[in-house]
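Before we start, here is the structure in question, set down as structure tokens.
Every protein chain but one is kept in place in this view of the complex.
First chain written, first letter: the chains are A, B and C, and each begins at residue 1.
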Amino acid sequence: MAHHQFQPQVYYSAIGAHEPALHIAPGDTVSTTTVDAGGYDGSNEPVTPGGNPQTGPFHIQDAEPGDSIAVTFDHLAPNRKIGYTSSRIAANVLDFGYIPKFDDDIGRVEWEIDFENNTASPLGLDGPLNGLKLPLCPMVGCFGVAPPRGQAISTATSSTHGGNMDYRGFVEGVTVTFPVFVPGALFHLGDGHAVQGDGEIVGTGIEISFDVTFTVRLLKGRTITWPRAENKTHIMAIGNARPLDQAVQHATTEMVCFLQEDYGLDARTIHVLMGQVVEYDIGNIYDPAYTMVCKISKQTLENIGATRT
Amino acid sequence: MAHHQFQPQVYYSAIGAHEPALHIAPGDTVSTTTVDAGGYDGSNEPVTPGGNPQTGPFHIQDAEPGDSIAVTFDHLAPNRKIGYTSSRIAANVLDFGYIPKFDDDIGRVEWEIDFENNTASPLGLDGPLNGLKLPLCPMVGCFGVAPPRGQAISTATSSTHGGNMDYRGFVEGVTVTFPVFVPGALFHLGDGHAVQGDGEIVGTGIEISFDVTFTVRLLKGRTITWPRAENKTHIMAIGNARPLDQAVQHATTEMVCFLQEDYGLDARTIHVLMGQVVEYDIGNIYDPAYTMVCKISKQTLENIGATRT
Amino acid sequence: MAHHQFQPQVYYSAIGAHEPALHIAPGDTVSTTTVDAGGYDGSNEPVTPGGNPQTGPFHIQDAEPGDSIAVTFDHLAPNRKIGYTSSRIAANVLDFGYIPKFDDDIGRVEWEIDFENNTASPLGLDGPLNGLKLPLCPMVGCFGVAPPRGQAISTATSSTHGGNMDYRGFVEGVTVTFPVFVPGALFHLGDGHAVQGDGEIVGTGIEISFDVTFTVRLLKGRTITWPRAENKTHIMAIGNARPLDQAVQHATTEMVCFLQEDYGLDARTIHVLMGQVVEYDIGNIYDPAYTMVCKISKQTLENIGATRT
Partner (left out) sequence: MAHHQFQPQVYYSAIGAHEPALHIAPGDTVSTTTVDAGGYDGSNEPVTPGGNPQTGPFHIQDAEPGDSIAVTFDHLAPNRKIGYTSSRIAANVLDFGYIPKFDDDIGRVEWEIDFENNTASPLGLDGPLNGLKLPLCPMVGCFGVAPPRGQAISTATSSTHGGNMDYRGFVEGVTVTFPVFVPGALFHLGDGHAVQGDGEIVGTGIEISFDVTFTVRLLKGRTITWPRAENKTHIMAIGNARPLDQAVQHATTEMVCFLQEDYGLDARTIHVLMGQVVEYDIGNIYDPAYTMVCKISKQTLENIGATRT
């Protein structure tokens, strides 16, 4: 159960079977940093080309295809004062043919983090946004493991291996489980957001560099198809695809499997229950692949006496 | 400001320019009942063919195309003890080719309402669901106004006129605003659910007959494209279309217009703000048209000093 | 087997259970006219509001829900010299955020029909289009029967009842079969195009008024789900939905059923065969619902000895 301090030297903008940056054992904890989506570090200096550059990959000893790994975010926090957002809702979430009319084209917006009050505020904007203070909700946008078939998948998108899911539920305390496709799993992470709206509809959260501490467990022989997650209140299954309908299909089917495999529930119980208690959250709806999160409350599972097998 | 007691005699399974069942004035309140989705009334007797039969239509005096009407649900409550759900997640929210394996095919499930404890429980089910108590959250699944172009649109689906949106935020206290397409607007409502999961993924909530009291205001000359809504904490814009991506597009664009028209915000402020604070909820993902709800917190609008114009 | 001459007096922009304009018997032929999409007649005079106004409905004696009717277009021809097209590809068939840059905004384009040479040419356009002669290919864009559930469906869209399918294979000589949803079927037709590209991607063909002669047969007890069609070379099944993926699903499934029901082929033969010989054509991709046509060559069916049962 070592605790590694890891300082990244190289970053990747595709998640794939790159040379491991650090070898760790199941149960180990890693403290490291991530640069922002544009490749700027904690000093706001450019250290690598932009595009959600990833720290890692971390090689998890004994992880083999067919296993899964569970990553818990022990600590997630911006490590500098300045972040950035885009200032324009993406065309793909607006009506066909709808063209916004701006008085000016301000490009990106700079935000300042107030670490004392745990808020973020835009800088240099006139008008109603002047003085806005948004509560921080630090989350990691893009993380995952090397995909199957010798692929290396752009950090602009997402699939079964995770990737750029931009779900604002991926905060400190959450545990995310990934299928393992290559020996060592090869976990990557990056793209921290101090704040983000549902869907990342402007194509950014408040993009900023992060300090991250995470712990990895190995679930030997536990095969899953899509990422799963859990926090204090819910279990979750994540689907990544376009259109959003298909992300719903993947997330819902994975949740059915989750409840069968991990809670030993029969299909009929699952269908009847999910019909009346299921919840969905939207992750990224900006990428090539969209992200949908299917959730079940742990309280409901307790109420029916369903326990982890 | 009359308060009408209305007892429906006829029900419609398409929302259209039917003969008005009651003429009311702007500001009036109506207390009435709705049958369940299968056409069963408060005594659990069949009174009309199934398919989300609608009470109404209510003709609102002076409502003309180009206006909108705001309907507030003052009271929503099941008016009998027994409701029903389907027991099978719809194929369109599961992976292509995924075929659930049930030990038995139980068809629909009967649920009993405990009005004292405000819960619903399935009846006659063995296994883990035996003893389940779900908190009631009464909502109306299908309601809206006569659509444009002489259309009559099935209550199985939804569009700009409202319809079968099955959003579990449409509870007591909410106000929903509809565009007016025909003189009198012709408001219909039905399809009450005692409880429902996000998306109505089994094709039903707990289907039950309702007592409903609602008040209608006329917003003269206020033209909107899609339904809008508000509750104590949020304003909302609703998009109804398939795929879900397009429902997102309609809801998001309508929210941009909502903030421009009703709060006087400029496009740049809206885009920057929505990017970091927008929320989405899923309504129906079972119908021909899916429903997406785009939300902004009223607290955030207050924080930037944005007030209703 | 009467041959009716019918002069329309009233037109509808929703397809529904309107008062029959003419009662005909199975086997009867009707010669009539249609106005153009904008409501202009053979003298290019406005006679009804625009929006694909429909001639009819025609009530077919003895047609009952569960039957189908087969409509053969015996004659289809523009009946005036001038037609119109839009001049802009619709936003929904171009990339998100792609905004065409035109030097001028010319609005609609006027086309002249040369009946001697069977071509259409744009009028008053400078540049490369000056002198263009496109071969005429007269087709009917919007036709169908009254839909189920008391619905009236806008002629801007399409569904199981037919409607605005804009398929350029719907030409003279084709036979299209519709499910019957209401007594008498209530056949409507309109929206003739002298020429049209696949998909109707500018939202119009060359819109023009038509002379039409059609013959209706009644297929008693022959229940179908989606429109089917046939010409000299192919049988076809039509799916109308959005996204296009779902139109594919409807059309393909209907073709499987077509081959099972009408040719008595078993599922395995159909699947193996369709995999290697199926053809798809695109109808409308501009409407709320898109249209996909699934085709099988009659020659192939002959080659395997499959005959109509």
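Keep in mind that, in the parts below, a residue touches a chain if its C-beta (ideal position, glycine included) is under 8 Å from a C-beta of that chain, and two chains touch if they have at least 3 such contacts.
Since this is a predicted model, take the numbers as computed values, not measurements.
Engineer: I'd like to know which visible chains would be in contact with the absent chain if the whole complex were considered.
Structural biologist: So, taking every chain into account, the missing one touches A, B, C.
Engineer: Looking at the full complex, which residue from C:Leu22, C:Val47, C:Ala77 or C:Leu134 touches the chain that isn't shown here?
Structural biologist: C:Leu134
Engineer: Just name the one of C:Ile113, C:Met165, C:Ile206 or C:Ile224 that touches the chain not displayed here.
Structural biologist: C:Ile206
Engineer: Take the complete complex as the reference. Which residues in subunit A touch the chain that isn't displayed?
Structural biologist: With respect to the unshown chain, the touching residues of subunit A are 12-14, 16, 51, 148-154, 156, 241-243, 246, 288.
Engineer: Touching residues of subunit B against the unshown chain: what are they?
Structural biologist: The missing chain touches subunit B at positions 90-92, 96-97, 99, 243.
Engineer: When the complex is taken as a whole, what residues of subunit C touch the one chain not shown?
Structural biologist: Within subunit C, the residues touching the omitted chain are 85-89, 92-96, 98, 100-104, 106, 109, 122, 125, 127-129, 131-134, 195-202, 204-206, 242-245, 248-250, 252-253, 256, 265-269, 271-280, 282, 285, 290, 300, 303-306.
The rule is short, and it goes like this: only the chains that are shown with their structure count from here on.
Engineer: So how do the chains connect up here, line, ring, star, complete, or something else (other)?
Structural biologist: Drawn as a graph, the chains make a fully connected set, so complete.
Engineer: At the interface of subunit A with subunit B, does the proportion of residue numbers present on both copies reach over half, so same, or stay under half, so different?
Structural biologist: same
Engineer: Quick check for you: after a Cα superposition of subunit B on subunit C, what is the rotation angle, between 0 and 180°, in steps of 5?
Structural biologist: 180
Engineer: At what distance in angstrom does the C-alpha mean of subunit C lie from that of subunit A?
Structural biologist: Once rounded, the distance between the two centres reads 47 Å.
Engineer: Indicate the whole-number Å distance between the mean C-alpha point of subunit A and the mean C-alpha point of subunit B.
Structural biologist: 32
Engineer: Could you pull out the residues of subunit C that touch at least 2 other chains?
Structural biologist: 243
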